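Quick notes on the structure that follows.
A protein chain is absent from this complex, but the other protein chains hold their places.
Right after this comes chain A.
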């Protein structure tokens, strides 16, 4: 995604630079012609408008850069608490990465983790089973 947006922005920038250079050359040429004409006849300098292709190129390149920049913005986050918490529950860290794939610095994690880690709700039998499993495995390894 980020490579795509950078490529689009670079393409648009190239076009915009070309349009800028063309417009500069056009006005320079026009003022030069006006200056030479002024020496012959004392007519005022013609305020020339740009050719149609430069205008089209400028507008199209602006639009291309705009699309690239919008594609490169960081993903938005839901502002309603229930939507936001649901997104965290469903997607975890993957839902809160920036455009380069790293997890955002201000990602706070599951807002309900405090509730889920309450001591009253600890499954003590499961923990005891896990612990005895671990002890038995350690004994078996030492016996070998």
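To be clear about the criterion, a residue touches a chain if its C-beta (ideal position, glycine included) is under 8 Å from a C-beta of that chain, and two chains touch if they have at least 3 such contacts; residues count from 1.
Criterion: contacts and distances are computed from a predicted model.
Enquirer: The chain dropped from view, which UniProt name applies: "E3 ubiquitin-protein ligase RNF25", "U3 small nucleolar RNA-associated protein 14", "WD repeat domain-containing protein 83" or "ER membrane protein complex subunit 6"?
Expert: The correct option from "E3 ubiquitin-protein ligase RNF25", "U3 small nucleolar RNA-associated protein 14", "WD repeat domain-containing protein 83" or "ER membrane protein complex subunit 6" is "ER membrane protein complex subunit 6", the UniProt name of the unshown chain.
Enquirer: Write down which of A:11, A:34 or A:71 is the residue touching the left-out chain.
Expert: Of the listed residues, the one touching the omitted chain is A:71.
Enquirer: Touching the hidden chain in the complete assembly: which of A:37, A:59, A:122 or A:135 does that?
Expert: Reading the full complex, the residue touching the unseen chain is A:59.
Enquirer: Could you please point out the chain A residues that touch the chain left off the display?
Expert: These residues touch the chain not displayed: 16, 19-20, 23-24, 27, 49-50, 54-55, 58-59, 61-63, 65-67, 69-71, 73-84, 106, 108.
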